[in-house]
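This is the structure I want to talk about, given as structure tokens.
Only a single protein chain was left out; the remaining protein chains are all shown in position.
Coming up: chain A.
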Amino acid sequence: MCMAVPSRVVAIEGLTATVEAFGQERQTSLLLLGDEVAVGDYVILGAGGTFAAEVVPEDAAREALAYLAQVLADGQA
């Protein structure tokens, strides 16, 4: 499944953000986003993770992360 993992923005430098999800940090481009992004926001990344695809509200991101944690715990991932 092409599941997206919501990632929390932990730093921004220019149009590149450092994002974190499940303890892993990575860098992603913010060039394709229409919304302003701030540290603490959640984004979902496109395939390969090079570009952030969308900003998601915190409650939706937390809900998705809780589900994905369940997927991990259940051994589906």
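The rule is simple: contacts are C-beta pairs under 8 Å (C-beta built on N, C-alpha and C of every residue); 3 or more make two chains touch, one makes a residue touch a chain; residues count from 1.
Following the convention adopted for this analysis, contacts and distances are computed from a predicted model.
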Omitted chain, identified by the protein name its UniProt record gives, among "Monovalent cation/H(+) antiporter subunit G", "YprB ribonuclease H-like domain-containing protein", "Branched-chain amino acid ABC transporter permease" or "Ni,Fe-hydrogenase I large subunit": "Ni,Fe-hydrogenase I large subunit"
Positions on chain A contacted by the hidden chain, ascending: 1-6, 21-24, 29, 31-34, 44-49, 51, 53-54, 56, 60-61, 63-64, 67-68, 70-72, 74, 76-77
